[in-house]
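For this view, one protein chain was removed and the others were kept in their places.
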Amino acid sequence: MTDPRQRRLSGPVAEAAALLRRGATRREAIAWFAGAGMAAATAGGILTRAGSALADTPKRGGHIRVAGFSSSTADTVDPAKQTLSTDYARCNMFYNGLTTLDGALNPQLALAESIDNDKATVWTIKLRQGVQFHDGKPLTSADVVYSLTRLKDPKVGSSARPLAAQMQDIKATGPNEVQITLGAPNADLPVVLGTFHFLIIKDGTTDFKTAVGTGAFKCKEFTPGVRSVAVRNENYWKPGQPYLDEIEFFGIPDDNARVNALLSGDIQLAGGIDPRSTRQVQAADGFAVFETKSGNYTDLVIRLDDAPTNNADFVMAMKYLQDREQMRTAIFRGYAVLGNDQPVDPTNRFYCADIPQRAFDLDKAKFHFQKSGIGSTAVPVYASSAASSSPDMAVLMQDAAQKIGLTLDIKRVPADGYWSNYWMKQPVGFGNINPRPSADILFSLFFKSDAPWNESGWKNEKFDQLLLAARAETDVAKRKQMYCDMQGLVRDQSGIGIPLFISMLDAHATSLKGLRPIPLGGMMGYNFAENVWLES
Amino acid sequence: MNSLVLRLIATRVAVSLLTLLIVSAIVFGATELLPGDVAQAVLGQGATPDAVTALRQAMHLDQPAWLRYVSWLHGLLTGNPGLSLVNHLPVAGLIGGRLPNSLVLAAITTAFSVPLALAIGITTAVWRGSLYDRIASTLTVSAVSVPEFLVATLAVLIFAVNLHWLPALSSRSGVHGLFGLVRVYAMPVVTLSFVVIAQMARMTRAALVNTLGSSYVEMALLKGARPWRIVLRHALPNALGPIVNAVALSLSFLLGGVIIVETIFNYPGLAKLMVDAVATRDMPLVQSCAMLFCLAYLLLVMLADLAAILSNPRLRYR
Partner (left out) sequence: MSVPLRATLPPRRFRISVTGAIGLALVVFWLAVTAVGPMLAPYPPGRIVGTDVLGPMTHAFPLGTDYLGRDMLSRILVGGRYTISIAFVATFLACFSACTLALAAAVKGGWVDAVLSRLLDALISIPSLLFGLVVVAALGSSIPILVLTAAVIYMPGAYRTARALAVNVNAMDFVRVAQARGEGAWYVMRAEIMPNMVLPVLTDFGLRFVFVVLLLSGLSFLGLGVQPPDADLGSLVRENLQGLVFGAPAVIMPAAAIASITIGVNLLIDNLPTRRVSRER
C-alpha cells in the first residue's frame, strides 16, 4: 500500500507539495492539508462502533453471506455493463482495475505499477508483474487494451462510454506497458481508471456466464437474479489478502426483509438499508450501522428548455421551497448533509464552502412565484421510487408550496421505465445521481451544455469554458477557484435543486470487521470483499 | 360418459392452444406497447440516445415487431424458446432452474391449505349460524384481509429475528431431511395459506349453504336422511362446480402470483423471474413465463370444469 511510486499520482500530499513549490503562500498550503486532514477525520468519525476494529489484525478464514438491495436477471459480471450497486460489489470480487480509489477518493495503484503522463494528455501505464488471471494466464497489456477499448464500442452498451470516449487512442507499447492518448488534457485520468466500469478483463472475453479476472475471489457460481458464490483466489497478488474463504452474495429487494435477514443471522452484511431501519439495527445486540457520507443525491429537475418551466423565477421559487432541514430529519433520520443546489459534496476536495447556504425561505419563494406569473395553474411534479425518496421529497415540497399559493400536482409513476420515460422528459421531476469520484466527472456528465445527462437542459458558455480550463489546470489553487465559480453558477442558474447529500447506509454483524467508508458508495465503495474479515 | 369426457378434453385442448396463441400475441403487443425497450432497460439511467441506438442494433431490435414475434413463435414451436435478451442465457434454462422451486412451494401450500379450507367450508356450512361458524368465518376473513407483506414480515420478525426458530430466508440449497424442509417452508406456506384459504373455504360454505336450502335437500331431509349424509351425498356434488373453481383460481395464483412471498423470503421462483423479465422488457422470457402461467391456468380450469360436470349428474347426462 505504501508504494513510493504512488506519489506520481495527484494525491493531496503531492498537490500540496506542488503548491508550495509553485510559491503558494504557506497559509494556502496549510489550508489544503487541513482540508485533506478534515476529510480523513470525518471518515474516521463515521466509524462509530466499527472504528475500534481498525486496530485489530485481520483474521483469515470463514465465509459470509451478503445481501444487496437488488436482484434481477439483468445481474451481470461484465464490468462494462454494470448498472447497479449489486453488480459493482460482485465485479469487485472478481476483477481489479488499474487503479483503485481510497477513502478520500484519491487513486491508488492496483494493476498499474506506475502511471506517468505528459501534459495530462499522453499517459503511460506500466503493469504490475506476475499478476495472473484465475485461469492462470498472466496479465499483459493486451488485456488492458481490450478492456478499455471495449468500453468505447457502442455495441457493448456500456454506460461508461461517455467517460471512455476521451481515450482517443489506447495501444500496447510493450508486453507490460500501455499508452493512452486523450483527446484533451485531463489530470484526473487515474481517477477515471479507478471507477467501476474500468475493471480489467481477459483479452477477447465475450462470454460472461462466469467471471475470470485477477481479483481476490474466483467465481464458483453465478446465476443472474439468484446468487453468486465467490471463493478465495489463492494466487491473489496482494499478499495476505483476501481474508475470507467464501462470500455468498445475493439481492433481497425488500428493505425490511434485508434487515430482518441480518438480524436473524441469515446474512452478515446488508447493503443499502433504509434510514428508518437504523433504529431497529442499533437496538439489536451484535449489529451495527455503517454510514458512508457521500455525494449521492436525489435532485429536483426543472427543465429549462421548454415552457412553462423555462422561467428563472419559477425555478428560484422551487429552490427556496426545499425545506432541507425537514427533509433531513423526516425522510433521512439525520443521515444526510445539507446540499446547496450544486453537486459537489463536502467530502470532495473541490467543495466550495464559501458559497452561502440557500435556506428554506417561504417569503423569497413567494416573491419569485408571484413574479413568475404561474398563478393558480397546477404544476405536475413527477416522482418515482426509482429516484430514491423522491415521492417523499415531493410531498414536503407540495405542502410548502401550498402555503405560498402554488399548487404542485404530484404524479407518482412506476420505477419501471422511469429513467427512459420520465427522467429529464417532464418539465418538473426528480433524478438520482450516484457518487462520482471527481468534480470534473460530475460536471462533465451532468452539467456541461452538451453533457449526456444534462438533467435540466442548462446551457452556459462560461461554465463550459471553466470546466475545460479546470481539467487542464495543474495549479491546484487556481483549479479550486474555477470549481468554486462553477459551483456558484450551477447553484444560481441551473434548473437543478439538490436539497441534500444522502449518506449510504449498510448494516452488518459486529463480528464482520474491516469496513471503512469509501465515498464512492456503500459497502466500502462496493469493494468490501477483499478488505473484510470475520472475528471468530 | 367416457366419450363425453374425451370429446370435452379434445375440444378444450384444441381451444387451449388457440387461447395460448391469442395470449402470446396480446402479451407481445403489451410488451411492445410499454414505453421503453430492452436496450433502454439494460442501460437504465445511462440510456443516452446513441447508446440505445447502438445496443438496439446489436440486439437485432431494429427488426420489425411482427418479424420478432414470428421468429420467437417459430422457435417455440420447434422447442426452442430462445435466449434471454438481457443475459443471453437460454430461456429454457432460466425457467428450468426456477420451475421446480415454484412447483414445490405450490404443492406444499396446496397440500396444506386445500384440505384445511374444505374442512372449514364444509363444517361451517353444516353448523351454519353456530358460534363455531361465526368464529371460523370471521377468522378466515381476517386472515385474508391482512396484507400478505404484513403477515410475512411479522412472521419473520417473530420466528426468525426474535425466537430464532426459523431462517428468515427460504433457500432450498443445503436443506436436509423433513425437519429442514419444514423449517424452510413453514413461513412461506403459512403466509400463502392466509391468502388462499379464505377464498376456498368461503366459497365452499356459500355453495353448500345455497344447495342445502334447495328443494331436493329438503326432500331428503323430510325422508329422514342423516345430516352429514345429506351434506356429503346430496349437497356437495351439486355444489362442487363453484368450489373446484375457487380451488383452481387459488392454485393458479400459487404458481405464478406469489411475488411478495418470493421477494420477502428470497425464494427464487417463477413470479420474480416474470417481474424481472417485464422490468427489462426481455420479450422471450416474458413470453415464455406468460405461456407457462397461461398453460397452468388453462389446465387447472379444465380440470375444474371436468370435475364440475362429472360430479353433477344433471350436467353429466345433458
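Annotations
In order of appearance the chains are A and B, and numbering begins at 1 in each one.
Assume contacts are C-beta pairs under 8 Å (C-beta built on N, C-alpha and C of every residue); 3 or more make two chains touch, one makes a residue touch a chain.
Note that the coordinates shown come from a computational prediction; the quantities given were computed from them, not determined experimentally.
In the complete assembly, the contact with the undisplayed chain comes from A:392, out of A:113, A:177, A:246 or A:392. Within the whole complex, the absent chain has one touching residue among B:115, B:147 or B:180, and that is B:147. Check B:73, B:118, B:206 or B:306 against the missing chain and you find that the one touching it is B:206.
Within chain A, the residues in touch with the undisplayed chain are 255-256, 274, 276-277, 279-280, 326, 329-331, 333, 383-385, 391-392, 394-396, 398-399, 402, 409-414, 416-417, 421. Of the residues in chain B, those that touch the hidden partner chain are 15, 18-19, 22-23, 26-27, 30-31, 33-35, 126-130, 134, 137-138, 141-142, 144-150, 153-154, 157, 161, 198-199, 202-203, 205-207, 209-210, 212-215, 217, 221, 227, 238-239, 241-242, 244-246, 248-249, 256-257, 259, 274-275, 278, 286, 289-290, 293-294, 297-298, 301, 304, 308, 312, 314-315, 318.
Everything below uses one rule, namely that only the chains that are shown with their structure count from here on.
Mean C-alpha positions place chain A and chain B at a centre distance of 41 Å. Partner chain A is touched in their complex by these residues of chain B: 34-36, 39-48, 50-55, 57-58, 84, 86-87, 89, 94, 97, 149, 152-153, 156-157, 160-161, 164, 167-169, 263-266, 268, 272-273, 276-280, 282, 285. Across the complex, chain B is touched by residues 67, 72-76, 81, 83-84, 154-159, 161-162, 209, 223-226, 250, 252-254, 256-257, 260-261, 263-267, 416-417, 419-421, 423, 432, 452-453 of chain A.
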